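The complex is shown incomplete by one protein chain, all other protein chains being positioned as in the whole.
By letter and in written order, the chains are A, B, C and D; residue numbering begins at 1 in each of them.
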Amino acid sequence: MNPLLLLILIPALTMAGIMLAGDVKQARVISAVGMSAQLLFSFVLLYWFYQLRQSGNTDEMVFVSTTVWYPSLNIQLKFGIDGISMSMIMLTSIVTFAGVFVSWQVEYLTKEFFISLILLATGVFGFFISLDLFTMFLFYEVAVIPMYLLIGIWGSGPKEYSAMKLTLMLMGGSALLLVGLLGIYFNSAANGGPLTFDLMQIAKNGLPREAQMFFFPFTFIGFGILGALFPFHTWSPDGHASAPTAVSMLHAGVLMKLGGYGCFRVAMYLMPEAAHAMAWFFIILTTVSVVYGAFGAIWQKDLKYINAYSSVSHCGLVLFALLMMNETATTGALLQMISHGLMTALFFALIGMIYGRTHTRMIDEMGGLMKVIPFVSVLYVFAGLASLGLPGLSGFVAEMTIFVGSFQNVDTFHRVATIVACSSIVITAVYILRVVGILLLGPVRNNHYLELKDAMWFEKLGGVTLLVSIMIIGIAPLWLSNLLREPLAAMLNQLTN
Amino acid sequence: MTWNTLFIMRHEVLLTLLIMYELLADLSDETNRTRMVNVTIAGFFLYMLAGFVPSENAALFGGMYVNDELRVLLKNILSVSTFIVLLQSSGWAKSPIHQGRAGAFYLTLLSTLMGMFFMISAGDFLMLYLGLELATLPLALLASFDKEFRRSAEAGAKLLMSSAVSSAVLLFGLSLMYGIYGTLQMEDIAQMNLNSDIHTIAIIFFISGLGFKLSLVPFHLWTADVYEGSPLPVTTYFSVVSKGAALFTLMLVLYRVFRYQPEEWRMPLYTLSVLTMVVGNLFALRQKNMKRFLAFSSITQAGFMLLGFMNFGRIGMTTIVYFMLIYGLSNLAVFGVLSIIVRATGKESMDDLNGFYSTNPRLGLVMLLSLFSLAGIPPVAGFFGKFFLFTAAASAGMYILVFIAVLNATISLYYYLLVVKAMFINKNETPIPSIQSTFYEKLAIGICLTGILAIGFVSQLYEYIQGLM
Amino acid sequence: MTGPKIIFYILAAAIVVFSVLSVADRRILRAAIYLLFVLVAMAGLYYMMNFQFLAAVQLIIYAGGIVVLIIFSILLTSQINSKLDPPKLGNLLLGVITAIGGIAISAVTIVKYGFTPANQPAIEPTMRTIGHQLMDTSEYGYALPFEVIGILLLAALVGTIFIARKT
Amino acid sequence: MDFSFTILILALPLFSFALLGLTSKSLKADLAGYAGTTSLLVITVLSYLAAWRYFGGGDAEAGFGTTIAMNYLWLNFTDTLQIHIGILLDSLSIMMLVVITTVSLMVHIYSLGYMKGEKGFQRYYAFLSLFTFSMLGLVVATNIFQMYIFWELVGVSSYLLIGFYYERPSAVAASKKAFIVTRFADLGFLIGILMLSFSTGTFDFDALTSPTGPVISQPAGSLFMGLSVTTWAMLFIFMGGAGKSAMFPLHIWLPDAMEGPTPVSALIHAATMVVAGVYLVARLFPIYAMSAPEALDVISYIGSFTSLFAAVIACTQLDIKRVLAYSTLSQIGYMMVALGVSGYGGEAGLGYMASLFHLFTHAFFKALLFLGAGSVIHAVHSNMMTDMGGLRKYMPVTHVTFLIACLTIAGLPPLSGFFSKDEILVAAFEHNKIIFAVQWLVAGITAFYMFRLYFNIFWNRTPEYHHAPHESPVTMTLPLSFLAVASVFAGFVPFHELVTSDGKAFETSFHVLVALPSIAVALVGIGLAYIMYFKQNERPTKLAASISGIYTAAFHKFYIDEIYIFITKGIIFQFISRPVAWFDRHIVDGTMNLIGNTTVAASVVIRRLQSGKVQLYIWFFASGVLLLTLYMLLQ
Partner (left out) sequence: MNLSSEIPLQYMLVLSTLVFFIGLVSIIIRRNLITMLMGIELMLNAVNINFVAFNHYLFPNRLEGHFFTMIIIAIAAAEAAVAIALIINIYRKVGTVSVDDIEELKY
């Protein structure tokens, strides 16, 4: 059996286990065990992956297994990973692991909560290991839909509205995407042969130019909506604001990465000519996104809104870098995906912890938290520093790779765009420090807060896992960068030819 | 007339026997409702099993009646659906107010089913028309079956009036067809490739007649009123079996008979599809009554079904049948839960569902899954059904249509989620109390659920259907 | 002007005029009677076209059965002399416009189309042939429809009795 | 020669930071302090060892050359653009190592006394270690990107330390301001790096600054607004330096940064971090000198203006730390001027040498001044001059060391300040007479405001103290004394043999024409200060009133802060951020909601179709059929 299938099987078993669980406590423990196993297995997978590479295996994809599923439509269950998917899998398992621990105290419909959460994660895992557009799309939707319940049931504030808006916008995105995918499918055999959903095969066959020009926008925007592409990002602030902690974490941390990954793996990789022809337009959009999100974040008062806008900015940077279409920028984009995934998950985890204690997310209602809940606060500062790109934390590595890479494009347009995008690092600093200043520092504004308890063990575990990951990437980025870069040469070759 | 003929016609023959039983039971003033229901269900079950026995392809009665493997499959799909309807209606039929009514009910219901079989098996437009009438007239009576309620009476009258017009229009089309071809034998017509304005008119009139049964916009207006007014089992039957029969018939005729004139029916269906999806969705958005809501939802679904017709080949037919199967099971599951609720409480408003999950988690979950299936959300079967339909449309290069369809699927997701929201999210002081469902109801839901969960993953089914085309 | 022509024009005129009257007359019983005239005229038309049996069936079932049924129900449900409300202007406009449009579209297309006759020897629709074919199960036999009609009538009958029966 | 031990110079403070940071709660306060101090002591020793080996092992005449002690690949962008983390040792970095470790050690020791009993003592030492690590990493950077990395880390350490008293809103605001302003400058630095590295294909200082390297030997051809790409790049890079070194107009964060603990001000905001800009320009000096002379001019003008501007403001401030802060600005301005007027190689590189020489001496005397001020503040519990006076009786050691520092900064021979400042004036004199004149004037003003400060603290009237001030503990006075000694003798270090633009020694000569006027103007300054502030009198008030316009403007720091607040709060917040947020909520999101609402509205509008009237249904049916037919027929 393909070891990759374990990535789906473990969560599936966990879900089954939770379903059978007798009480809340058992459900919790089973989820924790399951997701720990998943995390462990991802490490094992990483090890195997390295071993394979070390042993001289230079296949584009490894652990490939192909099973014909619908023979008449040539739909396959084709799985396989390369360095990019490998790192995304790591990201997902880390965030899910942390997410389970952070939601330790969910009391209402606990079993259902964990099942939905893990179902979401399963979708993400499946998406990342799929090499067939059909299964990819299937897992994509599997990942999106539990959001509705998760936000709607366990969320806060105008949760129904937000959940609905998020779901509909993302599904609207998948509407575009579906058209794009079908277009790809029906043009996948321009030179004869059977139509196919097989990613690698399509890349090999190439799509006719007219088809590319028509379907690229569908596919790119379709994925881009999930990647918070301006102006289709508005689901993000509302959605995050209402979502329960772990869901925000998974969503911003992992699910939004599906967008970027898809934009690259599917839209750009399969339709290089169109990507080249239309990059300018999307570069403008993403550049706007980067700056706009950052400026938007400055004015917000709700912690989650701040982080959501910041995500818009950071995810904009991902797409921005992808569109630069060179090895360095693309590596940067992938690094940024991982880095943003980890730090935004950390952010949301911490916001959840703060909200759980103070019952507000309005920064001007709080103050001086550093004194009362130092552990959470310190983590928050770290997350903030990672977000504004402090060296030694992951954000810096990603952003610098992006900027250096983007600057390799010699024409004025790309350079001006790069410089504009660069300016976001200042704006980011402004809103991060503003929040830190108002929220954590200064005198304690509300005397009730003096009795708050600092993070519990499970919260600490969740937060520290994320922080350590951020630091590892920040301090020793080379292995990750190489892991991500390794498949890029071939892919970019496709893109530039 | 040999045994073999009877065997080939086993669906119709066995149904006739069942009908006879019902007639006798009705006439003999059978008072034991429970036994009657049980016998009917058991009999139907046996009949249904017999339907699955493979038989040879044949054209009987000088080509009036055709049966082949595909048609057997289609009939079996309808049989299974009807079986589920029977299971679901068992509680309804056993209730005291239906004293002395079950016989009439089953008799009418089964004769409509037989009418549908004749529609499917028709080798001649005469049979098709006959089948259509047999499937429609008693249905109008069924819609009025709850004699106590004014709404039910209204539903029956509305259905009859409008369906009579629709069948008149269909007949007018058929008469023109007769004038053009000189025959109504499908086999003969299929040999000829004629094109003319009058042919177009004939085809459109024909499509409209079936489109009426299929609830395509603008021929759909009866749907919501009739669904809402009819007794719930009848509504279920309408939305799945009756619709399925119309769809299958339309498919068989268009693909098999008018195979040389695809352009003449594709464009009308394109237009109807867009109209149906959009209008169905727009109406479904604000419905509060579950039956009415499901009526519009089923209208929208019919719009989706038309996407399959964009492809002239095997893919088109396959996806249509496949989707209908999945849609049927999903809808039946929704109605199954609804029927349990209605049986236990008589409530059928969406607001009554508030907080449903807290008291009836299992039923809530079933409802959730089946709504997701209707909305086309993976991993439940609806996703596969929709995806393949879109594939069929896209294969004809109709990407704009696909896009419109997917957007409409998104809108439809909105209102399906409204139900989910009611059940899972909305709070309610006095939610529907925990309901104990009967064995029949459980069985019905079990069949549907198995189908919804498994069909997508068992690709053999799809391949099997495709093999029949 | 030959005999058949005159008869046809008379019948056609009767059909059209009485149909219109049946639609226009606000006294419902009269409308039913006009309908009866239309049906009878149609029977004449069938007779002209050599379908004597059909003409007879038309007279028996339509004139004798359906119209009587309709009149019964009129008597059951309304006062005989009461006039119906005049049609709503909106409905009237919509209906007439649609009808005119429909007539235009269909008639023009139908008239334009040159129907091609089969040019094969005609068979006489005698009672014998009709009877044989009605019971025949081979090609051009109508035994199956005949049976199915039976079921249809049965179902309709049982259902109708059930619905109409007082509880 | 083996310099691999220098890795410890980076590793130890990092380790100490990690240790103190992770165990901050469980570790006893004293122990944390000692641990931090010990590690720094070791580093200091190692730095001196490195200096000794380096300068001892090289030949001053031939130039000392560059040693890469280690270089690990940290991240590669492209095949050529790679970030290494390494240790580059040359005269410049060795000099910086010595300065930083020395001052840092002094501050560590001093803080043992100064910060005793403060809440967060462990945290304080952790941050100090972090800062030391970052600063050392910055100066030993082998490539410009490593420098940028540590540059940012220095910034964040500074942020953390300024905001050390995080419960004080003013400290929070100051730390935020410092970080954001320098961050803004760093944006320029980053863009500069991008431009420079793209045209050269390398980050390595070795390759960049080698006179035969690609930048210098093949000047970038394309011009933009009359300046070459390299010049633009270097200007952008200087923007980073200007931010860190608080050059006008990016200086505004530095005075506010005095909200941090005083030893921190001494270490970061006087001796080490703020001169990073100078260090940066010096590091890239060959490029500036040979490929971007226009940039050098800009540097000299900005430096000169800043030094004058800051000196004037310093004359009016009442907060003693702020006086010192403006003094720091002014002195850094001197260093910048020196770099700006310098040429490359040999005698022409006098300014270069002078700048770094001043950096060296300034580190000691300014640290001394701050620590002295800290000692005073520790005793008086106030920062304001108006609360002080006559302290010489209570705090003799502080008094003497502070006086030495004042004399040094005033530039009186034979104290170290005299030598370094004199070299700068000579260099300016030879290059640009106007700048020379300004700097000469500034020398006088410097003497004036320093002695205004000195007299106001230690002489003048003696206010009523709540608690009689007393001399600081030995942990504080010991560093004071050490730094005083250093300030006195640092001028005798033969800088022109050690730290020069091309690494080769050259001869300097004594310019009487420059030295005498500068001594004279310093004496005048001191004299004026004596007249006005030695004893309490009405003269300062009168003078202030007579030039009230200038005085008020200077007292309010020429309203630069207000302008900044206007730009940030008024423009960025109100006119960009707020509209963006509004736009997002109402226009972008509004459009999305509008789509939804339109759908719902449409659903309400068309509900009349379903009128419940069966005749209309039939009509719809019929007209639908007919329209469809018509449509098909017309096709």
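Keep this in mind: a residue touches a chain if its C-beta (ideal position, glycine included) is under 8 Å from a C-beta of that chain, and two chains touch if they have at least 3 such contacts.
Predicted model only: the values in this text are computed from it and were never measured.
J.: If you put the missing chain back into the full complex, which of the shown chains would it touch?
T.: Displayed chains contacted by the hidden chain, ordered by label: B, C, D.
J.: Any idea which of B:Leu70, B:Leu86, B:Ala102 or B:Leu160 touches the chain not displayed?
T.: Reading the full complex, the residue touching the unseen chain is B:Leu160.
J.: Can you name the residues of chain C that touch the chain not displayed here?
T.: Touching the chain left out of view, chain C contributes residues 2, 4-5, 8, 12, 15-16, 19-20, 22-23, 28, 31-32, 35, 38-39, 42, 45-46, 48-51, 54, 57-58, 61-62, 65-66, 69-70, 72-74, 76-78, 84-85, 87-88, 91-92, 94-96, 98-100, 102-103, 106-107, 110-111, 115-118, 120-123, 125, 129-130, 133-134, 140, 142, 145, 149, 152-153, 156-157, 159-161, 163-164.
J.: Which parts of chain B face the unshown chain closely enough to count as touching?
T.: For chain B, the residues touching the absent chain are 126, 129-130, 133, 137-138, 140-141, 144, 147, 149-151, 153-158, 160-161, 164-165, 168, 171-172, 174-176, 178-179, 182-184, 224-225, 228-229.
J.: Which residue numbers on chain D touch the omitted chain?
T.: Its contact residues with the unshown chain are 607, 610-615, 618-619, 622.
Convention: only the chains that are shown with their structure count from here on.
J.: Using mean CA coordinates as chain centres, what's the gap between chain A and chain B in Å?
T.: Each chain's C-alpha centroid was found; their separation is 42 Å.
J.: Need the CA-centroid distance for the pair chain A / chain D, whole Å please.
T.: Spacing between the chain centres: roughly 37 Å.
J.: Take the average of all CA coordinates in chain B, do the same for chain C, and state the distance between these two points in whole angstrom.
T.: 31
J.: Mind pulling the residue numbers of chain D that touch at least two other chains?
T.: Residues 616, 622-623, 629, 633.
J.: Taking each residue of chain B in turn, which ones touch at least two of the other chains?
T.: Residue numbers touching two or more other chains: 197, 201, 411.
J.: Using the touch rule from the top, collect the residues of chain D that touch chain B in their complex.
T.: Counting only chain D, the residues touching chain B are 599-600, 602-604, 606-607, 609-610, 612, 614, 616-618, 620-625, 628-629, 631-633, 635.
J.: Which of the residues in chain B come into contact with chain D in the complex?
T.: 157-158, 161-162, 165-166, 169, 197, 200-201, 204-205, 208, 212, 217-219, 221-222, 224-225, 264, 267-268, 271-272, 279, 282-283, 285-286, 411
J.: Spell out the residues on chain A that touch chain D in their complex, using ranges where they run on.
T.: Contact set of chain A toward chain D: 165, 168-169, 230-231, 233-235, 237-238, 292, 295-296, 298-300, 309, 327-328, 368, 370-371, 385, 388-392, 396-397, 400-401, 403-405, 407-408, 418-419, 422-423, 425-426, 429-430, 433-434, 437, 440-444, 476-478, 481.
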